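Apart from one protein chain that is not included, each protein chain of the complex appears where it belongs.
Let's turn to chain A:
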Amino acid sequence: MINFSFDGKAYTAQEGDTLAAALLRNGIGLVGRSFKYHRPRGIMTAGVEEPNALVTVGEGGRAEPNTRATDVFVYEGLVARSQNRWPNLNFDLGALFSLASPMLPAGFYYKTFFGSAKRWMLYEYFIRKAAGLGNAPTQGDPDRFSHRAAFCDVLVVGAGPAGLQAAVDAAEAGKRVILVEQDNILGASLIRDPQELNAVWISATAARIRAAGGRILTRTTASGYWEHDLVTLTQRLSEPGQIPVNGVAQRLWHVRAGQVILANGSIERPMAFAHNDRPGIMLSQALRSYVRRFGVVPGKRLVIATNNDDAYKTAQALKDAGAQIVAILDARPAPAGANSGHRVYNDAVPLSTKGARHCLKSVSALVDGKEMDWDADLLAVSGGFTPVVHLHMQAGGTLDWNEDAQAFIPASSRQNVTTIGGAAEPQPIFKMVPVSKPKKSFIDFQNDVTLADVDLAWAEGYRSVEHLKRYTTLGMATDQGKLSNMAALGRLAEKQGVAIPEAGLTTFRPPYTPVTMGLIAGAGAKDAGAHVRRLALYDLHAAKNPIWQPLGYWFRPRAYPNGDETLAQAALREAKAVRNNVGMTDVSTLAKFEVSGPDAAAFLEIICATTVGKLAVGRGRYTFMLREDGFVFDDGTVWRLDENRYLLTSSTGGADRMATHISYVRQYLCPHLRVSAVNVQEHYAGIAIAGPTAKAVLATLIGEEPPRHMSTVPAVIAGVPVIILAASYSGERAFEIYVTASDAATVWTACETQVMTVGGALYGLEAMEFLRIEKGHLVVGGEVDGRMTPYDLALDKMLNKAGGYIGASGLARPALSETGRRQLVGLEAIAGDIPEGSMLIPSEGASPQGHVSAAAFRIIEGGSVALGQLVDGFSRHGEVLIASSPTRGQKARVRVVAPHFYDTAGERYRD
C-alpha cells in the first residue's frame, strides 16, 4: 500500500500504479478541467499521449506542473493537485466558458482583442487567469540534473516485442547496445497483451541483453533525434515531485549511435462524436492496460466503439474481469466481429454520450442509419492507430501513406535509422467519416479544438495545415497533437477534396514528450552558468574584503572600502590618492599576446591599424584594431621587447574574441608568415602603479631609474624578474608591472608595502573608471561600441598610411568618414548630474542626436562630466544639449566640450 494525496485528500495506491491507475482504483473519474471551456475531463489514455489528466505533482520548488497522471508512478507521499479550476475541481467557475462556447470559436482572441494597447492590458489579465494549464513553481528547484554522453553501435528505442528482439540480436552479435524504454518496466504492448511472449520471455530477453554487455535504461525517453545520429535521452531517476535518492532528479543523455532502431509502436486514435470527452470515455488499449496491468476495472457496463479488430481484445479483457459488455459498435459492415461472442452492431458510428460531471451514463450511435442508445458507464473507443514517427521525422525522414491503416508510416531517412514493429506495420482499420455534431466533437482534447473549429478555419481561408494549427491551436501543448493531428488532417483533406497525404503534415519537433527546464540547464544551472576565472592575486584581494565586480569571466575588485565607506566614497578616495600621490591596482585580466619571429612586425601591422614596424626596441605605443568592415573593435598597447619579440595588450572583455581573431589571421590568412602569436593572458599577472609619486615608488622597488613614458625594461622586484611597461590609463605617471602569475603575490606584496609607506592606496575598477573618463580614455564596450570608426573616435591620425591592416578596405568606404556620423565628445554638466546611458537631445521632445556612454565627475574639483557620442560632435563644442534618461526620470543640461577634462597637454605622464 502506498499513500498519496490528490487535491488534499488522502488515498492509497498499489505498488507499480501510475497516478492515473491509482485515481481510477479509487473511483476518481474527474481529474482535470479542459484548457478553454473548463469541461470536466477524466483519464483517456495510459501513456504519455494523455491530453486530459494533467496534474501538478510535488511541492515547493520540486513541483512539476502539467504532468500526465498516466506518466508518473505513485510513490509514498506523492502530492498531486488538479489544474485549471477555481475554486475547485468539482465546482469550477471557469466552466461558465463552456456555456459561452458558441462565442469562443477558433481565433476568438485574434478577432476580439484588438484595438488600443490599453484595452489589451485589461483583457490580458482575465485571459491569462482563465486560460492555461498548471503554474510554474516560484521557488528554485532543490534538485540536481546531470548530463551524460554515451556512444553505442545500436540504439534501440522502445522495449516492446520488436525492440527487445532487435536489442538482443544486436547485443549477441557483439554490438554495443543501448535499449531505452519510457515506461518503468519492459514489454510495452506485451504488458497489456501477453501472448506467447510473456513476462518470462521479457525478463529472459533483458537478462540476455545485459549478459551480452548491453545497457537497458527504463523510465528513459528518446526525446530528440538530432544530426549525425545523435539522440538525446531524458531519464527520470526520481518521479516528478519525488526527493531523489542521490540528489539527481533526472539525467540527459547525449547518445551518438552507429545505428538507431526505432520500435516506438503506435498510439491509438480517439473518434470524433458529440461529447466524446467525458470522464469514462477511454481509448480501448488504455482501458485494457488498466484492467490487465494494474487490475483496475473502472466501470461495470462497457460499450466499445471501433473500426478495427484490436478493440475486441479489450472486450475480452473486460469480460474476463467481470464487466458487462453491453455493445460493440463496429463501423465495419458485417461480418466483422461476428464470431467474437459479443453483441456486435455493424455499420455503427457513435453519435453522442450523456453523463454527469464525474461519469458516463449512456452512449448513442447511428447503426445502419438508425439511432440507438445504451446505458453504459464506460466507453472504449478505437479509431485506429497512429505510428509514432516523431524520431524518424526528426532524423530527416520521409513518410509513406498506408491506405489500409489510414496512417503514415516511416519511409526513407538520410540518417542511419530504421523503424520496426507496430510503427512500421500498423493494423488495418476501416475508414470512418464523423457523422455527429461537429461543435461538440472534440478532436484535440488538450486545446479544446472541435471539428467545427477546423471547419471554421477552413471557411475563413486557412488552407495549409500549418496555418490551421496556429489558428486553432490544434496540436500544441504537452501532447503535441499525438491524438489529434490525424483527425484534423482527415477533416482538412475532406474539405480540400484531396487524399490525406496531399493535405500535408506539420513538422515533428523535439522533444517527443515535455522536458523540464532544469534538465536542459543540467549542471550549468545557478552559479555554474558560466565558469569563473580567478585572479592569481585573488586571495590577497579577498583578504581585504573588496566589493567585487564581474568583468568578462573574471571578478575584479571594484573598490576597497575602509570601514563604513560606501562604494562611491571609497572609489573617490582611491581616485584622489592616484591624482595626489600614488595608487596601485590589479590589471592582470588584460588580454596579452606575445608575438615573435622574423615576421612579427609584419603580422602586427595586419592585426593593428597603427604602425608597429618603426617601434624601437624597448618602446611601446597605443594601438587599436579594426573589424574587416572598418569599425574599431578593440584597443590596447604594443611593446617591442626585443628585436623580434613584441607584447600586445588589449581589453579584458574582448580577450577571447581577440585570441580567436589573432589565431584566424595567423592560421588562415597568413600561414606563410614566420611568426608565433601566443596568448599569455594568464601567464602574466599585471600590477599598475599610478600617481605623481609612482616613479619614486618604482625606483625604490627596482633599484634603478624607471623607464620613461611608453618605454619598457626588464627589472627585478623582490628577487622576481618582471617586465615594466611605462603606460598610463589614469592620466598620471604610471607603470604596469608584468610578472609570471605564480610569482605575482611576492611582487604585489612588495609593491603594496612601498605604496603604503608613502601614504598611497589600492584602487579598484570604479576609481579607474573615474580616472579614465576624466582623462578621456576609451573603454571597449563603452565608447568603442562596435559602431565607431577611427574617424569617429579621432584616432584616424594614427592609422597606418601604408594600409595593409585588417579593416583598411572596409574603412575606405566613403560612408565611414562622411559627416552626419556620431563622434566622440566630452560633456560637462551645467545643471544636474549627467545620467549614464542617457540620450542627447537639443530640446525636449526632439529626436536623439547621440548618447552618453560613460559618466563620472571631476575627481579633485567635483562637477559632473561624461563621454558621449554625438552626431557631428567634433564641430559642436560649446553647444548646450539635454542629457535625458526618461526611463530613470533623470536629466541634465550639458555643454559639449573636447573629451579631455584633465591635463589636456599630457604633461603629467612625462618626467
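By our rule, a residue touches a chain if its C-beta (ideal position, glycine included) is under 8 Å from a C-beta of that chain, and two chains touch if they have at least 3 such contacts; residues count from 1.
One rule holds in what follows: contacts and distances are computed from a predicted model.
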Looking only at "M48 family metallopeptidase", "Carbon-monoxide dehydrogenase small subunit", "ABC transporter permease" or "Sarcosine oxidase subunit delta", the name UniProt gives the absent chain is "Sarcosine oxidase subunit delta"
Touch with the missing chain holds, among A:R509, A:R813, A:R888 or A:R910, for A:R813
Touching the hidden chain, out of A:A591, A:I606, A:L725 or A:V747, is A:I606
Of A:E594, A:D629, A:D872 or A:D903, the residue touching the omitted chain is A:D629
Among listed residues A:I2, A:I185 or A:L230, the absent chain is touched only by A:L230
Answer key for A:G61, A:G140 or A:G396 versus the chain not shown reads A:G396
In the full complex, chain A touches the hidden chain through residues 149, 226-228, 230, 254, 256, 396, 414, 606, 628-629, 660, 663-664, 666-672, 804, 806, 809-810, 812-813
